[in-house]
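Yeah, one chain of the complex is gone here, protein chain that is, but the others are all in their spots.
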C-alpha cells in the first residue's frame, strides 16, 4: 500500500528529473585523440575493436560506455560481443541477448561511430570462445551445441573468428584442435585473434598466413577501458586495422571477408607484408633526399615518421664506402637524424650517387619473429 | 520448452565458466597512485569522495568499478550515493535500493578501502539534491516528502549534506532557501558541497565558514572516472580531505561531524585556515635555512614542496634591504630556487640576519578569494 | 721548454683524437619535433627566433648549440645576436664579433636550417637594446653612438627592431622615448619585440598596429634552451611566425620587411587579424557539418584542431532556439564535442537549417585584450 501510493508521484517526479538533468552542464568536455595510422593506396585505414563486453554479460560498464570510449580513443568502429550463454549479473539484470547492442548503437550514432552487432559463443577449450560479428539476432546463437550456434551466425551472414586460441592459459601454446579444424573445413571460420588483450599468439599469426584467415587484434575489454589499458600515458588498446573501400559497416564487412586487416598492438604492427609495407611507406618520408657531404665526409639524413607507431630499425646489411646507424628508431610523430659517413679510406664521391640504406623494421611483423625489410634512399654528393 | 531444456546445461555451464574465468590472466597489472597530501599534526589525512553513482541509479558503471577507481586513484574511502527515487535503467535493472552498496563494499574490502553507504535524496530546487551518508538502510528514505527522507537518514545516524547548491545552473548564484534553512534549523544539515564535479561555489564556501557546516568536495561521477576526469594527464577528481584520528569508517564519521575537512579541487585547496596552514607547513621545507650571500649580494633559497599541490605564491609585502620574487610557484614534488638580492644601495649585512619572506598562497583558499598568508624564513649572512 | 717539447706530440695527438672521436657512437639519436602551425593561403609559415646569445657575448653555450636546439624544437630559422659591446667571458674568450655566427651557420647548414646573422646593439634605456638582423658584418656596429651603430646596420640592408621595450623592468610600462621616435622617424626601426622571453608587452603590440611595425616574439635565450624553457613538458620558446613566399633567407627577409609575421608565445598567438584568422581557418575543421538532431533535440558537433595551439573559445552572442557551449577549448591535436540543444519551448526544425555558432578566441590576440571573432558553422536538421 505504502509502495503503491508512492508510485504515482514518483513517475511524475522521474519525468521532471529527466528534464532537469538533461540540460545540466556539470560535465567535462569530451575529447577525441585520433590514431595516426595513415590510409594506404586504394584504401581507408579504419581502427576497429571487435571484442567488447558490457554489464549484459560479464563486463562492468553500461553498453553506451563502449561507444564513448571508442570515440575518445580515436576508433572508427567497435563490436559489442557479450557472451551468449553467460550473464554474470543475471541476478540483477534479466537476460536480453540483443539489448546491449541496441543501447550501444544509439550512442554510437550520436558520435558518428560504426557499431557492429556481435556475440561471443562461449565454450571451454576445445573449441574455446568464438566471436560472431555482423549478425542480426543473437537469440538463435543461444543453443547447446556450439556447431549450431556458429551455423546460426553464418546463416545470418556473420563473420566468425576464434578468440584467444591459448585460452585459458595466455602464455600457453595454441593448439589447432579437431573441433576448430571441423569449423574451418566447413568454411565457418573466417579469422583468428592474433592478439587478444595483452597477449600475442605467434601460432595464430602463422595459421592466418598459411590458411588464409583474417588476422584480428581486439581488446576483449570487461572493465572500463582506462582501468584495463590506462597504466602508462601512451598506452592504447589492441585493435584491428581494417583497410576499407568506404567508411561504412558494409565497407568493414567486405574488408574482413577479403582479409584486408592488420593488428596494432602495443608498439607493434602485425599483418601481411603488403599492408605493413604500405603503412610504412605512407608514414615515413626522407625530408632531404638530396644530400651534400660536409668536408668531414658526413651527411645527415632527416627522416620523418608521421604515424603513431615507433618504427624500430636495425641495419640489414652493409654499404660500400659508407657507414650508417646500425640501430635507429623512427619515433612516432618525430623527425630523426641518420648520420651517414664516408668510411676511413673510402674514396670521395665523384658524382651524385644514389644510396639505399637497407633496414629491417623489427616491430612490423610480417610473420612471427620476422620484421619487414625496407630501404631508406637518398642521393648523396660532395 | 526449448528454453527450459537449455536451462539445465546452462547452469552447469555457468558454473564451469566461473571456474575457468576466475583464474584467467588475460589482464593488466592494477596500479595505485598515491595522492601526496601529507598528514597534519594529530591527524591522518584521508582522501575521500562522498558522491558516486552506478547503474543502480543513473551512473554508467557496475558498483564494483567505483571501488577499483578509488583504489587506482589513491583514495582511502568513497561513498555510493545512488538516487533514491530515480533509476534511469529501471527498464533493464529492477530497483533494489541497497544493492549497489553491497556490491561495491565487497570489492572495497578486497582492496582495503573504506566504503561508505549513502543515498541521494533527489528533489528539484529548492531544496535540490541532498546526500545522506553513513546510513544503514536506503529504503526508509524512499518517501514522498523530502523532510521525511532526511529525517529517516538522521534517525539512522546519517551525515547529511546539500549537493551542488547552484543546481541546475552550475554557473548560477547559490540561494539559501527557506527549505534549506528549515533543515539547518532542525540540525538536519551537516555540510555543503563547496565543490561538485568541475564547479566551485563561493557562496557555499562562505556558508560553511559562517554557519559552521562541514565543507565537502565530491566528484558526483556518473561515467567511468577516466571519461569524466581524464582529459589532461595530471587531472584528478575533486575530493574531500578528512583529518581523522584513525583510518576507519568511524574515524571518518567522527571527523565529518567535527568539521575536520578540506577540499582538494583541480589545483586548489579550500578549507579552514588551521587545516590549510597545517598542510602547507607539512608540505614545504626550506632546504638551506642558513644562507651565505655571494660577493654580488645574492643568495639562493631552495624550497621543496613534497605535496601534490602546486602552491602559487605572491609577495605579500616588501622587505627592507632585499628583493625577492614577487610571484613564484612551489611546484608539486619539486624544489625551486628563490633569488634573494641585496637592493641597490642597501648596506651589507653585518651579522647573520633572520629574514621572513611574506607571501600569500593564492590557491589555498581560507575564504572566497582570500589566500592563506605564510612566511618562508631563513638566516642570511655575508 | 717543457711546454715546447710537448707541443709536437700533442699536435699529432690532437689529429689522432679528431679521427678517433669523429666516428664514435657514444651518442643519442637526434630528434626533431615539428611545430604544427599550418601554412596559410599563399604563404609558408616558418618558425623563427631572432634573438639568441652564445658564449661570444653573455650566453652559456657554444654557437653550434643554437643550431642543434633550433632543429630539435622544430624551428626553420634562428638569428645569432650576440651583444656588440658586451662580452661577459672576454677574459677567457678573446672578442671576435663575427665568429659566433660563422660557427652557428656551419652547424645550421648540416641541419638544413636557415641561420640569420645579427647583433644586439646594447645601451641602457633609452633607447635600450636594439637587434639588427640580416647584416653582413658586425664590426661596423661597434661604435660609441648607438645612432651610428643602427645606421651601420641599415647601410648593410639590415632589419632593425627594438628589444624588450620595458627593459630592465619586465613588468613595467613601455615608453616610446624620443630616442626611439628619432630612429622611427628616420625609417631605421622596422619592428618591436611584442614578446621577449616570458614577457608580453601590450604597448609594443599596439605600437606595431598603429605605426605599421613588424611584430616579433623571441627567446633572448642565454642558457641552454632546456634550462630556460624546459620547466613543463609542453613548453616552447616564444617565436616569430614568418609568412614567406619561399623557404629561404631572402624569403624571410622580404616577409619581415612586409610585416607578414605573428608571435607564438606560451598558449597564445599575437598578430594582425588577417594572419590569425588564416591560421585558425587552416587549423580548425568541423568534421560533421551535416548534423541530425536526436529525438531529445540534441546534436553533437565534432571539431578538430590540427594545430599545436589550444584555441580558447567563449561564446560571443546567443542563437535563436539553440543553446551551445559558452566556453570550450579546441585542444591542440584533438577533436572536441560541442553539444547543441534545442532550447526548452523552441520549435522543432522544419527543414535543414544553417547555424553559425559565434565565438571569440580569447588567446588569438588581434589587439591587446581583444580576441579574434570566429564562427563555427553547420547544417542541422531533425
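Letters A, B and C mark the chains as written, and numbering starts fresh at 1 in each.
We take it that a residue touches a chain if its C-beta (ideal position, glycine included) is under 8 Å from a C-beta of that chain, and two chains touch if they have at least 3 such contacts.
Computed from a prediction, not measured in an experiment: that's the story for all the values here.
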Completion exercise
Missing-chain contact, candidates C:223, C:250 or C:356, resolves to C:223
Problem - Among C:72, C:117 or C:151, the residue in touch with the chain that has been omitted - result: C:72
Handout entry: Absent-chain contact - pick from B:31, B:139, B:175 or B:375
Key = B:31
Handout entry: Hidden partner chain, residues of chain C it touches
Key = 5-6, 9-10, 13-14, 16-17, 20-21, 23-31, 55, 58-62, 64-65, 68-69, 72, 85-86, 89, 92-94, 96, 99, 122, 124, 142-144, 164, 167-171, 196-199, 220, 223-231, 233
Problem - Absent chain, residues of chain B that touch it - result: 19, 22-23, 29-34, 110-112, 287-288, 294, 296, 298, 300, 302, 304, 323, 328-329, 331, 333-337, 341, 344
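Everything below uses one rule, namely that only the chains that are shown with their structure count from here on.
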Fill in the blank from the handout: Per the C-alpha centroid definition, the whole-Å distance linking chain A and chain B comes out as 37
Fill in the blank from the handout: Per the C-alpha means, the centres of chain A and chain C lie apart by a whole-Å value of 39
Problem - Shared-contact residues (touching 2 or more other chains) in chain C - result: 331
